[in-house]
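This is the structure I have questions about; it appears just below.
Only a single protein chain was left out; the remaining protein chains are all shown in position.
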Amino acid sequence: MWVGKVIGTLVATPKDTSLTGSKLLIVQPFTFVHQVREPIVAVDTIGAGTGETVLVVEGSSARLVTGKPNAAVDAAIVGIIDSMEINNGLIEE
Amino acid sequence: MWVGKVIGTLVATPKDTSLTGSKLLIVQPFTFVHQVREPIVAVDTIGAGTGETVLVVEGSSARLVTGKPNAAVDAAIVGIIDSMEINNGLIEE
Amino acid sequence: MWVGKVIGTLVATPKDTSLTGSKLLIVQPFTFVHQVREPIVAVDTIGAGTGETVLVVEGSSARLVTGKPNAAVDAAIVGIIDSMEINNGLIEE
Amino acid sequence: MWVGKVIGTLVATPKDTSLTGSKLLIVQPFTFVHQVREPIVAVDTIGAGTGETVLVVEGSSARLVTGKPNAAVDAAIVGIIDSMEINNGLIEE
Partner (left out) sequence: MWVGKVIGTLVATPKDTSLTGSKLLIVQPFTFVHQVREPIVAVDTIGAGTGETVLVVEGSSARLVTGKPNAAVDAAIVGIIDSMEINNGLIEE
């Protein structure tokens, strides 16, 4: 899983029926060190919104979280992060 | 999932029988920040065409979307994107 | 699998029910050569703590390790590393 | 899936029994933009040879294509590419 920030939303009218009613959010991975990464699209399963820091799961686990066995999903927001406690002295930079 | 643009098509005559009749499109991930990435090949399940901005799913979820349990597929176009709303102030660059 | 160091913890109050009671740790991959990488979030299954060097497994195997078939998990700490023996002459740099 | 060129072969005598009789080819992803990538090893399921431009599928889908449920395979050549039609004006560089 990884920590990310919700930076926006998207609308796709023609889409796989398994996505009907799903909220699709654009999430950028949080930069702990210095490797800025591109955002991905995740299904929201927890009620997240733009600006929130979230926990994202990827792969087949994301699909299973949706409860639809054939969902067209490979990334899901599965938590909203309250706090992180990092020991900065342990980070390799 | 990720946002991409369909930049072309390909034809493969000798191919796995599970791909017979599939439309194979070449899709480049959209650059939100600055990391330009190489295109991949995705099966179209939604009626997309060159120039369109699409939603791509990868991994076993892409295979399941095809409805063929043993399809030789690890990426599928599962939506055509109408609009994105990004809060630019939230993007890390 | 890969070797990493636990650099911190996170708390997510709204979260998928499959994560209730799980300890979520932030783990940075160990740099053997020179490619510093961003941390990820892993479920602890072994009793690890901040500062420890651990073994992380990813993907569907991480989900299965939790014993919950639909767990919202794609990375798990599955060992605490006592020692590594590296033949430095064999490393490409 | 991705487009690649077969650049060579390899021989592994001690190997998992699921690979007995499999042809293992070394395939380098094709560079559309500018990101040259390292080759990987794929099982040939289609009769490809060195110098040919092929379609590669990865992950669990590659394993399933072999028809052996526990095959030690995470990449397979599943097509030989006749032609690609790219709209160069659409590529981000």
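So that you can tell them apart, the chains are marked A, B, C and D in the order they are listed, and the count of residues begins at 1 in each.
To be clear about the criterion, a contact is a pair of C-beta atoms (placed from the backbone, for glycine too) under 8 Å apart; a residue touches a chain by one contact, two chains touch by 3 or more.
Since we're looking at a predicted model, the values are computed, not measured.
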item: Where the missing chain makes contact, among the chains that are shown; value: C, D
item: Given D:Gly51, D:Gly67 or D:Gly89, the one touching the chain that is not displayed; value: D:Gly51
item: Absent chain, residues of chain D that touch it; value: 5-16, 18-19, 24, 26, 28, 30-31, 36-43, 50-51, 59-60, 62-63, 69-75
item: Chain not shown, touching residues in chain C; value: 1-3, 29, 31-35, 37, 45-47, 55, 57-62, 64-65, 67, 76, 78-87, 90-93
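Here is the rule we go by: only the chains that are shown with their structure count from here on.
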item: Inter-chain centre distance, chain B versus chain C - centres from mean C-alpha coordinates, in Å; value: 30
item: Chain B residues counted as touching two or more neighbouring chains; value: 31, 37, 59-60, 62
